[in-house]
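Here the complex is missing one protein chain, while the rest keep their positions.
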Amino acid sequence: MAKYIIKRIVMAIITIFAVASVTFFVMNMVPGGPFMSEKAISPQAQAALNEKYGLDKSLSEQYITYMKDLLHGDLGLSVKQRGRTVNMIIETKFPVSARIGGMAILTAMIIGVPLGSIAAFKRGTTIDNIIIIFSTCGIAVPSFVVCTVLMYVLSLKLGLLPTYGLTSWRNYIMPVMALSLYPSSYIARLMRSSMLDVMGQDYMRTARAKGLSQLVSIFKHALRNAVLPVVTYLGPLLAYTVTGSFIVEKIFTIPGLGSEFIGSITGRDYPLIMGTTIFLATLMVIMNVLVDVAYKFIDPRINLK
Amino acid sequence: MSEYLVNIENERLSFFTPAGEVKALNDVSLQLREGEVLGIVGESGSGKSVTAYSLMGLTAYPGRLIGGSLQFNGHQIDQMTEKEMRKIRGNEISIIFQDPMTSLNPVYTVGDQICEVVMLHTDKNKSGANERAKELLSLVGINEPEKRLKQYPHELSGGMRQRVMIAIALACEPKLLIADEPTTALDVTIQAQILELMMELKEKLGMAIIMITHDLGVVANMCDRIAVMYAGKVVEYGDANDIFYNPSHEYTKGLIRSIPKLTEKEHSKLIPIEGSPVDMLNPPAGCPFAPRCGSCMKICLREMPPYTDVTDIHYSACWLLQKQEFEKQQAQKGDA
Partner (left out) sequence: MPKNKISLQLNVEDFLPASDAEKESLTVMRKSVGFWKDGIRRLKKNKIAMVSIFVILLVFILSFVIPQLYPYSYEQQIRGSENLAPMQYSQKELQTIEAGESVFPHVLGTDSLGRDYAVRVMMGSRVSLTVGLVASCIILLIGSLYGSIAGFFGGWVDMIMMRIVDMIYTVPDILIIVLLSVAFDQPLKALSQQPGFQWIQVIGVNLISIFVVFALLYWVGMARIVRSQILILKEQEYVTAARALGASSGHIIRKHLLTNCIGTLIVTTTLQIPSSIFTESFLSFLGLGVAAPMPSLGSLASAALNGLQSYPHRLFAPAIMISVIILSFNLLGDGLRDAFDPKLKD
């Protein structure tokens, strides 16, 4: 067990290191510095700025400095938001995104798991068909479409919900809905097929042969086995939520890390792009390790070496 | 109460698949007395498992019982509700399945799975059930029951798991144990052990056993009666010795010919049964075995053979027997 976890952590550290390096070199491949667009700058000011951000040193020196700072958790200074470090920006913006993302993941689980299970039990009935249609459409509609359509119907036409900002709980409804539609549909499909698979297993027949009621055998014997694929989907689900938040935060103008990231791209704020990329990648790598370790606990068949 | 523990009469059961109705059981009748062992023999798809499952009310979707009567220990199984059936399952009738690798839930410990059935059918609490589980594991010959109870199925060998399945089945001392090819998935050496264990437990607990198998060798030593099934029909039923020494259906004869015998001379070959089983979606009008039968007659292709008595407790559905009767009658007529 310990050996496995250590192995995974080492892998994770290598991955993060690779991501950081790739990010660094890719960003430095871009010809011209980040101040290219500001034409009015004098050569002296340019040199001063370059010195401040360490851009006058050679690439390898810059790399070593950057990696050293990274080890201390220092992601550097933002070039567009004067006086603010990337760490500060992430610290203020990330909680907002995490709250919405967390709620969306929770919603997706709460909707997807029961829907998929019900569809499997009612296989071939109208209920099953309705759930299949819902989930098939749910994974076909891109999140920006969901967002904009929701906004048009619920805010602009019906005036039920506010279109932007994050002042009351009502602000959270649309972003969370938009962000959880795809994953809840996906989980429903996943759950349906895995539940159907589990229900055909011999041990379900054993449970029935023991004299257990349908309900008990489903809740005790089927659910725990059927939910395993959903657990493995948590990693990709998190990735989806992170990228989905870019869109959702942009459309609903939510001051989260996603809209910050998009802003940093259009504004060519290289340290911020790099910092956010590394931060989000690290987050996902860590979550993936956690999910894998959790999986080993839920499924005793996996050898704990 | 009837003289039989199990009395199945004219059971008909079909699977309603998208491709059409598959008549899995066609007029199946079987009897079994208390404490007896009945072997049901036949190739895959002949309906042996379906018969047994229907006796427990476990017919899988999209199968449906469409006729006949099933009695067990005074219960009219075919009339019972699901709720009533649940009281019987695991309690009065138990079953062990073919593949012990997949028959146990992988995410629960062996102990959990044994205790579950004990607690369901008795009023024992958790610790009482645990005691019983330990007792059961020793009964089925598992060492260190204390330790095994805490293990997960994947940590046990195939033979061990089948022993656990037997322990689960015997937890409530059932009147009838259905064994659905209990040794097919096991190594040969383990097979013998498991069969021996089952016979031992039968003596100890006095239950009846329905042994489903495609292996005549398995039933030879342990069964009192044998039913040979083919294409959803019992083609021959009788005393185990009768079936072996005086088989009267061509299919049974074929099965017996295909058992390897150590005592025979080296030259004698095993004779396989030619051809393949019938398509159950479009069963033939006549005897289902006719196309593969070496002594097939014209009538066999046209009409289903009726049952003919060979002895009091031995009957068979084959036109050859009818032919003998017919010839006897003709001879009598000629005499008269």
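All chains are identified by letter, namely A and B, in their written order; residue positions are counted from 1 within each chain.
Simple rule for what comes next: a residue touches a chain if its C-beta (ideal position, glycine included) is under 8 Å from a C-beta of that chain, and two chains touch if they have at least 3 such contacts.
Since the model is a prediction, treat every value here as computed from it, not as a measurement.
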Which displayed chains the unshown chain touches: A, B
Absent-chain contact - pick from A:I6, A:L71 or A:C137: A:C137
Residues of chain B (touch criterion as defined above) contacting the omitted chain: 29, 275, 278-279, 282, 284, 286, 290-291, 295-303, 306-309, 315, 319, 322-323, 325-326, 329-330
Touching residues on chain A - with respect to the absent chain: 11-12, 14-15, 18-19, 22-23, 26-27, 29-32, 136-137, 139-145, 148-149, 151-152, 156, 189-190, 193-194, 235, 239, 242-243, 246-247, 250-251, 261-262, 265-266, 268, 273, 277, 280-281, 284-285, 288
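As a convention for this text, only the chains that are shown with their structure count from here on.
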For chain A paired with chain B, centre-to-centre distance based on mean C-alpha positions, whole Å: 54
Of chain A, residues touching chain B in the complex: 201-203, 205-214, 220-221, 224-225, 298-301
Contact footprint of chain A on chain B as seen in their complex: 56, 58, 82-83, 86-91, 94-95, 97, 99, 102-108, 116-117, 120-121, 152, 154, 165, 168
